[in-house]
Structure formats: structure tokens, C-alpha cells
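Complex shown without one protein chain; remaining protein chains in place.
When the chains are written out, they are named A and B in that same order, and each has its own residue count from 1.
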Amino acid sequence: MSDQTITAHPPSSAKPARRPVKGIWRQGWQRFARSRTGMLGLILVLLVVATAVVGPFVAPFDPQDQSPMIDPGAKAPPSWVHPLGTDRMGYDVASRVIYGAPTALAVGLGAMSIASLIGVLVGGFAGYRGGTTDEVLMRFTDFFLVIPMFVVILAVIRLLGVAVVNTPFESVPYLNLGVIILLIGVFSWAPIARMTRAEFLRLKNQEFVEAARCIGATSGDILFRHILPNALPSLVVIVALGIGGAVLAEAMIGFLGFGDPAAVSWGQLLYFNYEALKVAPWASLSPGVAIFITVLGFNLLADGLTDAFNPRAKR
Amino acid sequence: MSSLATAKPTAAMSIDDRSMLTPPVHDLVRVENLRIQFPPWNAPVRIIEDVSFQVRAGETMGIVGESGSGKTLSSLAILNLLPPPARITGGRIMFDGEDLAAKSQGEMQKLRGRRLAMVFQNPGYSLNPLMTVGAQLGEILKVHEKMPRSMALQRVEELFRLVGITDPGSRLSQYPHEMSGGMKQRVCIARALLCNPALVLADEPTTALDVTIQAQILDLFEDLKARFGMSMIFVTHDMGVVARIADRITVMYAGQVCETGDKHAIFARPSHPYTQALLASTPRIDRRYAIDGEGRRERLPTVGRAVAPGQSLGGGCRFAGRCPEAAPECSRLVPQAAAIEPGRVVHCLKRGSAGVASHD
Partner (left out) sequence: MRIFVFLTRRMIFAALLMLGVSAAIFFLVNSIGNPIELMMAETPGMTGEVIDRMKAYYGLDHPPMTRYLLWLSRIAQLDFGTSIVYNQPVGSLIVTWGWQTLKIQLPAILIALAIAILFGVTAARRQHSRSDFAVMATALLGQSLPAFFLGILLIFIFSYSLDWLPSYGAYSTRNPLWGSPTLDALWHMVLPVAMLTFFNTATLTLLMRSNMVDVLKSDFIAAMRASGIPERRVIYVHALRAAFIPMLTYLGLLIGLMLGTAPVTESVFTWPGLGYLYISAIHQLDYPVIMGASAVIAFMLICTTLLTDVIYVLIDPRISLE
């Protein structure tokens, strides 16, 4: 009786296998626009980006300008001239918070570019080649997952700070910040590699890839024109989360006093002003709120992107 | 399909005639005008609309319909276990003289597993993967019969033997993933029978199994039916299966009942156009099939889950879109129950049903 089915499927139409890429993005955007958390995240991120781009032109004070030390004095409460007050060292808090935005974005984007590059290469290679290559590369990735990244970064930054004294490196601008970005990037690629591998494993046997292979596409073509674009939606989610994570990591490094003295960063503002939390709370709370908004923005963005590209992953 | 051959018109007639003469038997379950809806509540999706059927003591009611027609939801409704956000919004489910739909979850909990039991479609998913089968079946006995552990395990072992599980004693300490699909389904059947229920609901219990195993499980059901004498609601999309296992049949389409009645009568004289189409598409050795131009046997196109909520679940006869006999009023008027023979009800405007304009 099993050969009898009522729900017969119509004969599958022999349409040529097409790359579903464009559709993914258009559909994704439609779903994203419906995700309230995602849109809120996008707005917050755009706010931070706008601050970073426009801010330096509209900020009332230069970030290095300590002249308020004389007029309202250090730790002055918010006023019309200093909407967020002044801090322990006589800086205008609002201006410094504004100038912290480009630093935060540089850290987030810089570190995640490095992490994505390594992660996609390692994960993609492992997933596409499979076999022993896969095994070895994934063990290597596991290894990076168990290095206590934060602890190592602190030690390296500190020692480097001593080692470069009296060397030509001393005059490299933002050397410390650059190293922080590099190290955060180098220590955060492992999750991206895992995700890329999983996506490549999933995609490499799908119909449209097989079809491309059948019509004689080269390996490079298959990888970069067929598999990678289809793996991107999932990667975008994890990279958005990573940007928030990198901003947070840099803030913590700065808060502990290991930031780049030459750069204006929110974490460092907290470091300088935390002692005065009782008398000048605005100087600590403002950069803290800025960090919160940025991290929240990227986390919500990632949440919306999950809704958009991978609705089944949630709920 | 061989069993279908036994459903010869003459034999069917005689059984039918006999049932005409015997006084009405006690109904164990009477589903009356059951309605199940999904939100949004201001314009609810009417998944199940006005479904009625009865199950008599000791008989097996086969519910047939293609996938998505609402068979699973109807069975879960009887247990008052609809998955949220689905809700029973109308009708009654009379069991032992009480309306199950009106009972509290606490009252239902005492009935489930004891008086009412269910066998699910996929044995692979319906056992707790983290417990040994002995422990999970034992727990049910502990809840309902307050049996101590050792006694409960003894009873489970006994049932395992009854449902044809080889080496039942050592199976008790096995986990579901250590068993084959057919074995797991036997465990699920044993679970349903633990407390000697009055009614067993079997929701496509063979669909997820291999063909050879399907036949064995069906044999088992037939055997148990004879031995335990319980009533059963046997849900399937397979006409061949109901032909074997059911005493009476309810045919459903998109959440509405098409017709209900004695198995032999329905196979002998299908009345509703959908039933006729179903039987026409059922391979039978006593039938010839029309072959279309490309050499394929004619088949019904799929409806499945594509029964788009909202539109095709609107007013009128839901089969109208595919019905060869559809008339203009069919998509406007809901066909009501019409008794065409004793114990036989059909819902079709062309078979004498009254039509009622849908209420919106």
C-alpha cells in the first residue's frame, strides 16, 4: 500500500540551477526591515558612524585642549559651554567622547578585517579541502580558542611599551593602538573560521555549485563566485557581533590603563576619570554610555541580521 | 493493497445491511462540530472547521486525508493538547459522557496515558533520548497506578513481550538511540497500552517507517485490536492502510469532513467527489487506470501544506477548487451533514447537503 500516495509532487521542472545570491540579499533586507531590534541596531550604529565622521568638525573643543582647566576648572559639572562637563584633567568631556568614536570604529573595523581575513582563509580552506587539511586546521583553530586572549594582549602591550623606548618604533604614530587592533584581530578569528568552514561544507555539495562544476568552472571561480557569496550572510552576522566585541575589548584594555596614550579612547577616558567618579560622575558615565551604545548597536544589528538571513536559527 | 480486494461490493453490502438492523452501539467518543483556529484572533485562521465523527466502543475509526488536512491537530485536540497558539474555539469532544474540551489541564492529565493514549508519527522523536525506555515507561505507571519501580518494570517488560519486542528484559535498560525505528515504534505502542486505555489515538504510526516494517507494525495493530478490544482512532493518509485496519472511516479535506461511514460502504460506494478521487488514485488490482499522454498514471495534484491559510480556508466547500463537479454555489455555501445511508454522512451540495453561507 505504500506505493500509493495522495500527495504526489508535480514533476520537478528542469530549470537551470541559478546562484541564489541576489535573492538572498533582497529577501534578507526585507526581513531585516521588519526586525525591530535590527532596525534599532542599525540606527545606533549609524549614529556612531555619523559621530565618527562628522564629529571632529563639530566638536566644540580640540581633544588635546586643556584650557577649560582654567575657566570652569577641572571636574566642572555640565554647562552650556561644556554639555557633559569637564574631566579630571580639564578636558571637555563631550569633545573627547566625540573623538572617541573614530577610535572605536577603527578598532572594531580594523580588528574584524584582520580576523575575517584569517578566519575566512583558514575556515574556507578547511571546509573546501576537507580531509586531513580540515582536521589539522580545525585543531589549530581550537588551539586559538583556548588562549586567554585578554590576558596575553595586556602583557604584550605593556612589554612592547617598554621595549620600543629609544628605538625608531617609538616615533611610529599610534603604534600602541595599531598593536592592540592587530592583537584583537589575531585572537578573534577562530569563531569566524569555524562558521566559514561549516558554511563551505554545507554549500560545496549544493546543486548550484555542482552545476557550476559541471560546466567546467575553475576552483577559484567556484570558491569566490559561487560559495563565498552564499556564505556571506552567515558571516556578516558573526562579524557584526565581532565588531561589538572588539570595541568592548579595546575599552577594557584602555580602562585597565594599557591603551594608546596618543589616541582618544572611551576606555581610557574611564581609566583617567574613574578615580573621580564620586565628584565628577559625568566624566566616567559619558564614555561608558558611549561604549554601551556602540556595543548594543552592533549586537542588535547582528540580531536583526540573524532574523534576516537565518530566521530558523532563532526562536 | 491485497486487503482492498476483500472489499468486494457484495460482502460490503451484506455487512452494511446487518449494521442497519442492529441497534445503535454505544459511542465512546463523539466529536461534535469541532473547530480549531489560529491567531490573529480578530481574523482567525480556521484550520479545523465543524468536524464531527463518532468512535464506538471497540471499533477503529480511520481518519484519512492528505497531509495538512488537519488530522494531527484533530487528534491532539481530543487530548486537549493543541500546540499553542492553536485553540479549540467551538464544538465538543464527548468521551464517557464528559466534554474533554471543557476539562482543565489537571483533569486531562489524569485521563491522558490512562484512559486516552497516543502513538505518534515519528518514533525517532517521540521517545525521550536521555532516558532508558524502561525508565520512561515506568514513570507513566508510577504516575497513574502508583506502582513501585520493580513492579512497573515488570509490567513494561510484559507489554514489550506483547508488542513483539525480542528479549524484552534487556531492552528495558536501552536508550532509544540504541534501537531501530520499528523497535522504537513498538516501544511507543507499548507505552500507549501501559494502562489499558479505552481509546488509542494512532497518528500515522507507520508513515515514518520502512516499507517492510510498516507491514509488521500494521499486523501488530490488528493483533492488539483483537486482543485488547480497545477503541482506536487511526490516522493516515493512506487508503490502503485504512482498508486494512479501520472499521469505519472519516475522510477529511483541508479541515472539513467530506464523509464518514462504514469502511465497506465507503469503499463500495464512495459518495463525496474527493473520496471518489482518492479511491480512483488508489492502486487496486480490480481497477484499470487512465494513463495520461506521457505514460504516467493520473494523480491528484498536491495540496499539502500549501492549503494557503486565510483564502482557501474561507467559506464554502474547501474542495471546490479541485472538485470536478463543483458548481458556483460550492465556493459560497458550506455543505452540511447529510445522512445518505444509516451511519453514513456526507458533506457535499451535490449529494443532498444543505448549504449554509459562511458566517463572515
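Basically, a residue touches a chain if its C-beta (ideal position, glycine included) is under 8 Å from a C-beta of that chain, and two chains touch if they have at least 3 such contacts.
Only a predicted model underlies this, so the values are computations on that prediction, with no experimental measurement involved.
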Touch as defined at the start, partner being the missing chain; which of B:N42, B:Q105 or B:T212 qualifies?
B:Q105
Looking at the full complex, which residue from A:W25, A:Y174 or A:F292 touches the chain that isn't shown here?
A:F292
Give the residue, chosen from B:C188, B:M232 or B:C330, that touches the chain omitted from the document.
B:C188
Return the single residue from B:M118, B:L153, B:M183 or B:A198 that touches the missing chain.
B:M118
List the chain B residues touching the unshown chain?
76, 79, 81, 83-85, 105, 109-114, 117-118, 120-122, 125-131, 136, 139-140, 143-144, 175, 177, 188, 191, 194
Name, in rising order, the residues on chain A that touch the hidden chain in the full complex.
37, 142-143, 146-152, 154-156, 158-160, 162-163, 165, 244, 248, 251-252, 255-258, 270, 274, 277-278, 281, 284-285, 288, 291-292, 295-296, 299-300, 303, 314-315
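To be clear about the criterion, only the chains that are shown with their structure count from here on.
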Note: chain B sits from chain A at a C-alpha centroid distance in Å of 53
